[in-house]
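The complex appears here minus one protein chain, its other protein chains still in place.
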Amino acid sequence: MYTETVEITGHFIDSLLLPKILDDVVGHDTEFDIERLDVGKRQQDPSYARIRLTAKDADTLERVLRRIRRHGAVLVNEEDCGIETADKDGVFPDGFYSTTNQRTEIRIDGRWVAVDKPEMDCGIRVSPDRKRGECAPISEIRAGDLIVVGHRGVKVEPARKPSKEDAFGFMSSDVSTEKPKGAIVRNIADCFRDVKYRGQKILVVAGPAVVHTGAAGHFVRLIESGYVNMLFAGNALAVHDIEYALFGTSLGVYLDRGMPAEHGHENHMRAINIIRGHGGIRPAVERGALTQGIMHACVSHGVPFLLAGSIRDDGPLPEVITDVIEAQRKMREMIDGVGVALMIATMLHSIAVGNLLPSTVRTICVDINPSVVTKLADRGSFQAHGVVTDVESFLRELCGELGLLVR
Amino acid sequence: MYTETVEITGHFIDSLLLPKILDDVVGHDTEFDIERLDVGKRQQDPSYARIRLTAKDADTLERVLRRIRRHGAVLVNEEDCGIETADKDGVFPDGFYSTTNQRTEIRIDGRWVAVDKPEMDCGIRVSPDRKRGECAPISEIRAGDLIVVGHRGVKVEPARKPSKEDAFGFMSSDVSTEKPKGAIVRNIADCFRDVKYRGQKILVVAGPAVVHTGAAGHFVRLIESGYVNMLFAGNALAVHDIEYALFGTSLGVYLDRGMPAEHGHENHMRAINIIRGHGGIRPAVERGALTQGIMHACVSHGVPFLLAGSIRDDGPLPEVITDVIEAQRKMREMIDGVGVALMIATMLHSIAVGNLLPSTVRTICVDINPSVVTKLADRGSFQAHGVVTDVESFLRELCGELGLLVR
Amino acid sequence: MYTETVEITGHFIDSLLLPKILDDVVGHDTEFDIERLDVGKRQQDPSYARIRLTAKDADTLERVLRRIRRHGAVLVNEEDCGIETADKDGVFPDGFYSTTNQRTEIRIDGRWVAVDKPEMDCGIRVSPDRKRGECAPISEIRAGDLIVVGHRGVKVEPARKPSKEDAFGFMSSDVSTEKPKGAIVRNIADCFRDVKYRGQKILVVAGPAVVHTGAAGHFVRLIESGYVNMLFAGNALAVHDIEYALFGTSLGVYLDRGMPAEHGHENHMRAINIIRGHGGIRPAVERGALTQGIMHACVSHGVPFLLAGSIRDDGPLPEVITDVIEAQRKMREMIDGVGVALMIATMLHSIAVGNLLPSTVRTICVDINPSVVTKLADRGSFQAHGVVTDVESFLRELCGELGLLVR
Partner (left out) sequence: MYTETVEITGHFIDSLLLPKILDDVVGHDTEFDIERLDVGKRQQDPSYARIRLTAKDADTLERVLRRIRRHGAVLVNEEDCGIETADKDGVFPDGFYSTTNQRTEIRIDGRWVAVDKPEMDCGIRVSPDRKRGECAPISEIRAGDLIVVGHRGVKVEPARKPSKEDAFGFMSSDVSTEKPKGAIVRNIADCFRDVKYRGQKILVVAGPAVVHTGAAGHFVRLIESGYVNMLFAGNALAVHDIEYALFGTSLGVYLDRGMPAEHGHENHMRAINIIRGHGGIRPAVERGALTQGIMHACVSHGVPFLLAGSIRDDGPLPEVITDVIEAQRKMREMIDGVGVALMIATMLHSIAVGNLLPSTVRTICVDINPSVVTKLADRGSFQAHGVVTDVESFLRELCGELGLLVR
């Protein structure tokens, strides 16, 4: 029989982690003996458990250990993490540790070191002086980089479950269209104020339906009032925003009257042509050719924006980063300091940005289509809260809750 | 060769009926000769066409005739309609004419007579004196009733296509979530005012999501201001409205805070029990036990309501008509004089009521789920306009457009 | 300070019940002291916990107690349950205990007695001799009935979480369209065989899309092979099945060619008229007027069926129970002995039947629309497993897995 002893510390009772660990253990032909269990008597008290595991062979035990590490368990006598050198650019060593977006520590030279830039589906690159570690995507790996392999010496601190008082907890419970939206919008407004107060940034990821549904004006108010510190979008949001600014239409439909314009389907191409003629959005604003709308507001209020390309883009506008890996790289650079990410009406960009964010960044996904939110959660953005509602109404109400007059 | 000559009068050019007729003709092995075609020179002018049809056998010709009658064609020398007597209660004679919900006339004793109470999937019952005809559902047929059979002597006047200036025309073009809602809501508000001005009635068909999403207050405002003249709903709308009035929750969730109440899932059963204890909604209002909400507003403002039962009902409340055929009968009685029907967040009741309405009643279907609107259209309610949006926002904005303050 | 001691026995570790209880306790201003905790060492071993609760007032303590009883906790010194007499027909006494669909026991004269006919949203009616209890819906209550009130003396045994080996566990994890269906269908086939082997019944609840999508033949095979022991449906399923049997169309579309029939929209009314002429489905089968299809197979193979009315019904067919409360009553009588319920393509009937079933009946909900499954779960049918897929393909593959040749 093979035996190892693990320990777990923290709020593992109310996080349901202990049962998950025991479940994993008994579900994999391994017996456990709870050698010690100190349950915190009050909600704020941490708990401690020490559990001896016994399996009939080393492989089974190894598999169980690897599994329960995801829930925060570590060996009582943990070793240093394994480190190997990458042979080629863009390729991890075999057996590389594949990251989650949770807070993670690695043990180097007997010390636990926090891993920087938490991001899922990356490897952990160790600094040449072996003092620090950071998540690095495969495309950034260079031959010679030091990469963590195996699972020994890696400790994950799973995200705490939101507390009962937190309306976000209820929001995230399931994706239903039959919920009162008022309270949810109030919570998001509180969250925005709180993030601003703490000096963190509000990132908005938005799709063109923001314009199509007539919500551009609300969005502009949020920008002007400092509630958008960064905008990630695609070519389409910018194109239709500029189409609306120049022609009053979005996808050829007059937004004020809800009627199609004559030859309106051409307007977005004419908008693209005009901006390309000026050399870009910024020059068009500076020369007075673009005087309103979301993109104008970003330029005039100094809100950095990133437009990432997609294969369905028309044009595109000059600012669009057409290389998607380059766009990911830029987004990674920009997200430092983000406290909350609001994702509106865009599945592609929501999932892309969700993949980059650490689990500690609160993520709110608003879409009229429930499957968008479901897909986001399916891909591991556990911290995502879904709101299934009309985009225009949502932004109008959010402005209202934040005390902004909507013109 | 067999030959017949048909004529068609009206706006068949812009209604696209002529092409449909010619299409049906050539698609069924029949040749046509347009003997005369007078196209109206201006939009308001009617057109006239006389077309001779030639087929190689009588059956083919008959089939084509039956088909193009649906588009308004009639024989130049039309005969009287066929009439047979029903043998049994609840059973039509074989070969009964199955109705559409369009305006229809029948030819009796050489005169064209309008058919009353247009409704789809009915038969046409002729009065004993053979002076009038009306649509009658199969369950209402009694032995001895005179019923129209065959298709000769029946003329359908297809609904006109809405004109270009009509934003409803655009709305109905397809069911998209990416349309500006503002203009649509304005149109609906105009339509409501217009219906009121003309002395017609506004019928609202509503599902419980009106309450769940926190829109009950908006709905009450519409009732108080005379914009709801009749309410059709199920047990669930009334139960959750009363649950909210008595406990502040809907499906156990506090609507103001968006948080579940303790044991809140029991609240709807307690609400039902209380109303059953009082003997009904009306007595509960009269005794002061129910003092707010949608049902309270209906009772206190004299707005008639009909609650139709379904097999998923808890309780039900005493006013619920548990026999579905009886409920249909009551709805048929009540819909006379309805000018517009607004259907909110209920597939079952929307389709049920849509089946009863003549094609001349404008029908607006609001749901966050696009498939509800699609299904309504699939079942033949051609006059239905779909709005895919959040129910709460829709009702709030509708109140706003109607100048009602939302508390 | 007020104090009570509760105990909990069973598989509360892997059911995550202990954390839920502790969470409820600390979340409601109450402190706990785990006086004893014996964790089962192996998966099959039950665990035991005794917990002392301390709150600053009696109300708080009472509220916590009421709450944690839902998770299986009982007082160490539990009293008998409260019992009151109903004053009026169809009305519970105030403070009635509102049931879940879980296994429940009540304490009468010091003994724990199982509550029969578990069903959610009912009351518990105690037999006049006070020896037994059963769930009773509000509409069945008669003046003089003995009804349990309050929550003391009531013990709930929450359903066990499915084990790891159980693919249903994974299925139910979330409602995704992006899952391999093959393994799921195999599991359902195994479940059907198992239920049959154990002598329990297979209930199928089906909507008309079974016919529209061309799956009637597969369904007939299931009936002929003994895999459908009971059918619950609405008028529409039977009407379109008979329309298809008589005319080859469903909703007017030829199912073999996928093309609309001429005047096909009338076919369902002609089918209804024919069956009404015969006095019902059974007489029509007996006289040889209906010779194929689902309803024919039910009649000829002695499979009981229940057709429940809804307000959108055309006709209806004579066998349809038009009173919805009467239909619920009949369904309650019939579901005794059901081991698995397969719900296909019908939201209304799925939720209605789901509301009646105890939590121990495995429920499988198949629909192409994810929101149907979500709604079913929202309403408390925790035992429901969702499969989002095409109905026709599902039934064909199910036949295949069960070794039935599909003609």
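Points to keep in mind about this one:
Note that the chains are named A, B and C in the order they appear, and that numbering of residues resets to 1 at the start of each chain.
Note that a residue touches a chain if its C-beta (ideal position, glycine included) is under 8 Å from a C-beta of that chain, and two chains touch if they have at least 3 such contacts.
Keep in mind it's a predicted model, so treat the numbers as computed, not measured.
Among A:229, A:249, A:371 or A:393, only A:371 touches the chain that is left out of the view. Which of C:72, C:133, C:158 or C:214 touches the hidden chain is settled by the complete complex: it is C:214.
Of the listed positions A:5, A:139, A:291 or A:360, the one in contact with the omitted chain in the full complex is A:139.
The chain not displayed touches chain B at residues 13-16, 18-19, 22-23, 26-27, 31-34, 37, 39, 41-43, 163-164, 174-178, 370-371, 374, 377-378. Hidden from this view is one chain, which touches chain C at 167, 170-171, 177-184, 187, 208-209, 212-214, 250-251, 253-260, 368-369, 388-390, 392-394, 396-397. Panel shows chain A; residues 63, 66-67, 88, 90-92, 94, 96, 98, 121, 137-139, 262-263, 265-266, 268-270, 272-273, 276-277, 308-316, 322-328, 331, 347-349, 351-352, 355, 369, 371, 378, 380 of it touch the chain omitted from the view.
What we mean here is this: only the chains that are shown with their structure count from here on.
The most centrally placed chain, judged by C-alpha centroids, is C. Two copies of one sequence, chain B and chain C, touch each other mainly through matching residues, since over half of the numbers at the interface are common to both. Here the CA centre of chain A is 46 Å from the CA centre of chain B.
Annotation for chain B: residues touching 2 or more other chains are 251, 369.
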